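Here's a structure for you.
For this depiction, one protein chain was excluded, whereas all remaining protein chains were kept in their positions.
Labels for the chains are A and B, by order of writing; each one numbers its residues from 1.
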Amino acid sequence: MADQRSLPEETHTADPFGSQPILHEVDSWWKIRLTLMRRSLRENWRIFRRSKVGVFGLVIIAFWAIMAVMPTVFFATGFWNPAVYDPVTGLELNPPTRTMTMVERITDPNTEIDRRAVLLDGRIPDTLQIGDTFELPRQPAPPDGRHWLGTDPLGRDVLSQLMHGARASFFLGILAAVVTVVIGTTVGSMAAYFGGIVDAFLMRLADLLILIPGLAILIVIGAVFTFQLWHLAVVIGILSGFGGTAIVLKSQALAVKVKPFIDAARVAGGSARHIIFYHLIPNVMPLSVLYMMFTVTAAIQSEAVLSFLGVLNTDTSWGLMMNLARTQGYLLQVVDFWWLTIPAGLSVTLLSAAFFLVGRGMDEIVNPRLRRR
Amino acid sequence: MTSRRLPLEISAGQARLLEVDGLVMRYDTEAGEVSAVENVSFSLGRGESMGLVGESGCGKTSVALSLLRLAPENARYQSGSVLWEGMDLLELSDQEMREYRWAEISMVFQGAMNAWNPVYRVGEQIREAMDHHFDPPLSTVETSRRMDRLFNLVGLDPAVQNRYPHELSGGMRQRAVIAMALSCEPKLIIADEPTTALDVIVQAQILEELKEIQEDLGLSILYISHDMAVIAQVTDIIGVMYAGKLVEFGSTRDVFHGPRHPYSYLLLSSIPSVTGPRRRPVSLEGTPPNLLAPPAGCRFHPRCPWATEQCRTDEPPMMQIGPSQWAACWNSEQVPEMGEQLP
Partner (left out) sequence: MVRYVTRRLIQMVFLFLVFLTVTWFLLYILPGDSVALKYAGNPNIPPEAREVALERLGLDKPVLIQFRDYMFNFFQGDLGVSFNQYPRPVVDIIAERLPRTLVLFLAALVTYYWAGFLAGKYLAWRRGNRGEMLVTIGGVGLYSMFLPWFAFMMIWLFSVLLDWLPLSKFLDPEQWRDAPFRANQVFMRLFWVTLIASVALFASGFIARQTRSRRLGRTLRWGGGALAVGGFFFYWYGVDSGQVMRVYAGDIGFHMILPVLVLTLINFAGVMLLTRSSMLETLREDYILTARAKGLPERVVRDRHAARTALLPVATSLVLAVATVIDGGVITEAVFSWPGMGEILVSSVLSEDIPLAVGAFSFIGILALIGHFVVDILYGVLDPRIRVTEHG
């Protein structure tokens, strides 16, 4: 299984025999490795491409990646005015919908009166009486030429929030996945290499982590700490890296461990650290990339749920958009205020499904058994 | 083209149990049609045992599965018939076919190790077949008496029926498979590589037992193997297959001692023989053809030392060359002498 993919192993077995000047050796070693890597990448891409679902997932991810960079372009070109389109502080002053409002109560007009009422014509009406009616802009406003997906209850552009939400999701998902893989490969390889107590301890820990509902842990941690986005990514990475990912990668590392080139490296006097980091981990990598995809899915979902519940401390995210819709009571007005819920909910679903699909596509590279006959 | 009808009367006078006539079966694949069984004809009488030999991938299993109509979904029967006591099995409805299976023809599958469902006890899996085939159903007492008999017959302790498959050794599993094959008193057992995965001693024992059982019960057996030496010990008739075609057919004695098709000749000469005639080992070079695009003319010509111009273009028909021997080769007369001169 590892034969055509994990080509680097050949270079390793050749290692102990090289006695050329070190610089030269390092140089050519990397060249060989790069060539091999490029070749195996091309081969893997060929296999991946045959998986229709994988490619489908990739297309969706590409779409969201473009969405995520769009705001930068829009702001830089001046197409979007930050004062209006900023996902957090932006405000549409002149929405297409208005509503007649009657003044019910007057307190100090300078501070307490509705901000939007004040800004309506740029000044505070002096002669405000109870019972006066005047026109107020109504937020959330439905999509129009300026706001393609309308505005939210605070008058901010939904599309802009959606795009920034994609950015947050990518940041979170990828960071979580990287942490997972770094921890998972290390833990898995160590458990496989050392066996015994180390293995028993790490694996029991992993058992525990996969048993305990992850979201429940995150919610409780959220109760004690103030959660930033990157905290969340790291915690998810740790949970999944020490948990399920470690178990899978350990069994893979066990399979690699019995290969002859590991013995060769050991005979050649390779230290445990050397063998783990230069031989085991590179060979376990392909599988761990697969698990990265599943971690991304889990991370995106967890973030959305936590923000939706209001446990997370972020300023733009898809979950938060839904949270606002919920707290302002628009969640069940699916027909009248669809732009407040459908885009955000669908985005979470689509992007996490896309990573999952890519993972399934990769499965065919990593698991030759699944390949089409 | 000569008649497709084939040499039926080897042991004259007996009613033929099974007649396969001009069977053509192909597999549909993404890459095209795999011609796995091409115009195969043979017949088998009651109580006879026949061997089907050939290299891996020449279509032996495909033939066997056709007899039970169990070929994979992508199999297409193009023409020919499989007559069972005169009735064409290919024409039966699925329901009728199911009633034939096991009750008339049972099969010991290639790699019988995997023939057991891991989650049921061995006895349960045998009983299941009996439950479905005896009409009126056997009583519980009768079933278990029968089961004990079966296990004794194949040399197993009847207590084995209460074990799970993973608790048996390879040899025991194989014996239990044979017991299962016998359970509904079939007239024909197809044994597809029944002993390949076993060690030589167990292999010999099992073959010996099968032979005894066959004689005691008057069964017919169709052995399938790539090992000519093994087959020769237990069969009356041998058919040699190459690339989806039957290339030589005849009594075991004739084919084993005087092969008249170059392929059989080369196969035989590659076994070191103690009992048979002394032969110089001649190697069989090359590999079987890709059945997606088999060679024109004689399918063996790319590897055949006897090949002539004619072989490349014309397909040799099955021709009778002895009282009980047939071969499909243009140069079958030259086979014995020329064989001596091969390098």
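Here is the rule we go by: contacts are C-beta pairs under 8 Å (C-beta built on N, C-alpha and C of every residue); 3 or more make two chains touch, one makes a residue touch a chain.
Everything quoted here is computed from the prediction, not taken from an experiment.
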item	value
Partner chains on view for the chain not depicted	A, B
Candidates B:28, B:131, B:208 or B:309 - the one touching the absent chain	B:131
Contact residue for the chain not shown (choose from A:197, A:224 or A:258)	A:224
Absent-chain contact - pick from B:117, B:152, B:270 or B:308	B:117
Interface with the undisplayed chain - residues on chain A	52-53, 56, 204-205, 207-208, 210-217, 219-225, 244, 297, 301, 304-305, 308-311, 318, 322, 326, 331-332, 334, 341, 344-346, 348-349, 352-353, 356-357, 360
Residues of chain B (touch criterion as defined above) contacting the omitted chain	68, 70, 73, 98-103, 106-107, 109, 111-112, 114-119, 127-129, 131-133, 137, 140, 164, 166-167, 180
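Methods note: only the chains that are shown with their structure count from here on.
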item	value
CA centroid of chain A to CA centroid of chain B, Å	58
